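Have a look at the structure below before the remarks.
Here the complex is missing a single protein chain, while all its other protein chains stay put.
In order of appearance the chains are A and B, and numbering begins at 1 in each one.
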Amino acid sequence: MSWLVKTLSTSVGKKLVMAVTGLFFCCFLVVHLLGNLTLYKGMETFNGYVDHLHALGPLIRVAEVLMLVFALVHVTTGLMLTYQNYMSRPVKYQMNKSGGGRTLGSATMPYTGIVLIFFVIAHLLGFHFADHETQTVYDIVSHAFSDPVVVGYYVVAMLVVAVHVSHGFWSAFQSLGVNHEKYNPAIKALALVFSLVVGAGFGLIPVYMSLFI
Amino acid sequence: MSLNSNIPEGPLHEKWDRHKFKLKLVNPANKRKYTVLVVGSGLAGASASASLAELGYNVKTFCMQDSPRRAHSIAAQGGINAAKNYQNDGDSVQRLFYDTIKGGDFRAREANVYRLAQISSNIIDQCVAQGVPFAREYGGLLANRSFGGAQVSRTFYARGQTGQQLLLGAYGALSRQIAAKKVTMFTRRDMLELVLVDGKAKGIITRNLITGEIEKHVGDAVVLATGGYGNVFFLSTNAMACNVSAAMRAYKKGAFFANPCYTQIHPTCIPVHGDYQSKLTLMSESLRNDGRVWVPKNPGDKRKPNEIPDQDRFYFLEEKYPSFGNLVPRDVASRNAKEQCDAGRGVGETGYAVYLDFKEAIARDGEDVIKRKYGNLFAMYEKITADNPYKTPMMIYPASHYAMGGLWVDYNLMSNVPGLFVLGEANFSDHGANRLGASALMQGLADGYFIIPYTIGGYLAGEGSSTVSVTDSAFGEAAAQVEQTMDTLLSIKGKRTCDDIHRELGKILWDYCGMARNDEGLEKAKHLVNDLRKEFWTNVTVPGSKSELNQSLEKAGRVAEFLDFADLLLEDASSRKESCGSHLNEAYQTEENEARRDDENFTYVAAWGYAGKEKKAQLNKEPLVFENVTLSQRSYK
Partner (left out) sequence: MTKTINLTLKVWRQKNSQAKGNLETYSAKNISTDMSFLEMMDVVNETLILEGKDPITFDHDCREGICGMCGAVVNGRAHGPEKGTTLCQLHMRHFSDGDVVVVEPFRSRAFKVLKDLMVDRSGLDQIIQAGGYVSVNTGGAQDANAIPVPQKIADKAMDAAECIGCGACVASCPNASAMLFVGAKVSQLALLPQGKPEAKERVVSMISKMDELGFGNCSNERECEAECPKNISIENIARLNREFIKAGVK
């Protein structure tokens, strides 16, 4: 194991950890979004989907624990990198301009990341750890999104997610060494599409719920 | 004093082999008992340091920049010659040897040049093994181009950055030995004095450029690989810090300075365009493979180049030299450019430039091909001049580029001071009166990788390891001398800066001892330099102190040595009453304005010995003996 720890504790190793865990969450987002799309079909379809998930039983528990571990790893590694990066230039420039490499997503990675930590906690408290005895998940969702403040808050959060993955998705490939003149345009295009789909897909649900339900 | 060049007996092609066999060897286990001081980290210095350390010697290497990778070898663009004959076009060791001897206008040693040609192939092998990314053909084999006056394609290149790639290869080898602790690297050091003990080179005094500390280093031999003196002209293609100080310190300690008047003026540089200018940028002469050199036929023709029709253009190289055309050797190309400008046909703001035109090559091969070959050079030209060479011809003019002269060395690359070896551009050995394109890299690496590792062993084995230490009085005296010079420089507090005086020195030498020289001008220049030296020592201003980082003080020390060196340059130029290669005395020309040699009286190496401050240097002659080539008038018609 020591070679693994050694490898992953280097600067490049830490980036690999961020890339692998990050891509895992990208996959999760896809699955989550596909599930959530059932909301557009109405209460029954959605609750049916929820029941299917719950029927998986222990598998779901395993997935949850895995996600928790990955989340902890992603967050702690991210914080560690941010701290090290901050420390790597003790005297800052009096005047600093971009040469054109940075994007909104790349420049704000640590900040969007921190916002997302709080969002995820709040989201879990509001939905996952809500009272599931007396109400269906659909009830929880429709109730929550009846409040325009919650809707606004979710839309903003989803924009933050989109910005975060706009860099994270492409960046993960780069960190994993996938950068080839032939395929790179495709990866970059995919990253853009992915962030738009995630942002719009998740972001429109609360809007839809608040307007039409 | 008689000079023994130690050229081995036997037929030319066996000399080096025989010599290597005759040289004494140092037992592998004993090599670690010897310390070699290498000054300079360019191609010669880095390759020598690495190779000596690989053999087991302790090496201390010194460079003035922040990293050994910055040495000015890095700026060489065009390529490196080797007699590989990969192109099947009739190249051979004999041909490379002959081209080099002839290119040098028969003023170099046969044996040294032949050895260089023999070794040339090994250099390419070595560099490829180090991972130097030379240009390749589609099939994966190495590409070659013809270069600077050669009629075969024997030049290996890495885009327009061959020097950079070769230096990084040598720097890699050096870095490996630094990591192995066989080389101790001292960066940001100026060598300020050579220390002799019992007449032998046993150490150096350096200044730590960051702290100002004066340091004493002791060694069993000292290797100078400190480059050339082109910056004596102030404006040159050399880097800003290139200097002659180390060589001059050695000269003042008794080493002979050979052929200082052989200074190469490179034909294809970006012309001067203002008083503030700090350097001239070289455009690789590979450009002459595809570019056509011309001036307007009518003096004073102020039309834009693209508006001048072909019948009003004078392609002077092509017309005068039909068989070599634009590819004539550097000295010939430079002199012809000057001649045209002096006749009023020069172009550009100052009238001191000629066109180098790619229109025809672009029409023939397409812009893509030209871009592939010269893209980085064209981009550099555009950056500096804001002109696009794809659309309008480049303007070029000759500039001081390379020093064929240097410290005198024998066949072992050892100077007349025992234990002092001199490599690369800093020595005088292989290029005679004019160097061919792509031969400097070859010589630097040959000296460092393949000659010094053998010859230094021969010296050290005979010498035994040294018992000298830095407490020896010679070190104390040398250090005190260094301190005193700095104190003097700092105490003058005059009204002129070092650069100002250096610029004036450069102008004197360029005007009177540049591409063409005459006795009257040389005498005038001697007086002017003398006056300027007095001006320097009474009216220079150097701010700051010696015990801190002080770039002005570094400069002052260098200018002081350039001023002394200028005397030597002028003295050598005026004593050589002939023209040969880069040295053209206007009184000695053929009817076609070519250099006319006087083989009867001047077939010798002029090795100048120091006679003391303000005393005339003493001339020692090493006769050049040609047994294998017939001396002929160079002709590139």
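As a convention for this text, a residue touches a chain if its C-beta (ideal position, glycine included) is under 8 Å from a C-beta of that chain, and two chains touch if they have at least 3 such contacts.
Fair warning: this is a prediction, and the values are worked out from it, not measured in the lab.
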Chains shown that the absent chain touches, full complex: A, B
Among B:S67, B:S323, B:N388 or B:S469, residue touching the chain not depicted: B:S67
Option touching the unshown chain, where B:K20, B:K33 or B:H273 are the choices: B:H273
Which residue of B:V369, B:L549 or B:A587 touches the chain not shown here: B:L549
Residue touching the undisplayed chain, where the options are B:S51, B:N416, B:Q443 or B:T603: B:S51
Hidden partner interface residues of chain A, rising order: 3-4, 7, 10-16, 81, 84-85, 87-102, 106-107, 109, 167, 170-171, 174-181, 184
Residue numbers in chain B that touch the chain omitted from display: 47, 50-51, 54, 65-70, 72, 74-75, 84, 86, 122, 124-131, 133-142, 158-159, 161, 164-165, 168, 171-173, 175-176, 178-179, 185, 187, 210, 239-241, 273-274, 276-279, 281-282, 349, 379-380, 383-384, 386, 449-450, 453, 495, 497, 499-500, 541, 543-544, 548-549, 551-552
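Assume only the chains that are shown with their structure count from here on.
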Computed distance of Cα centres, chain B from chain A, in Å: 61
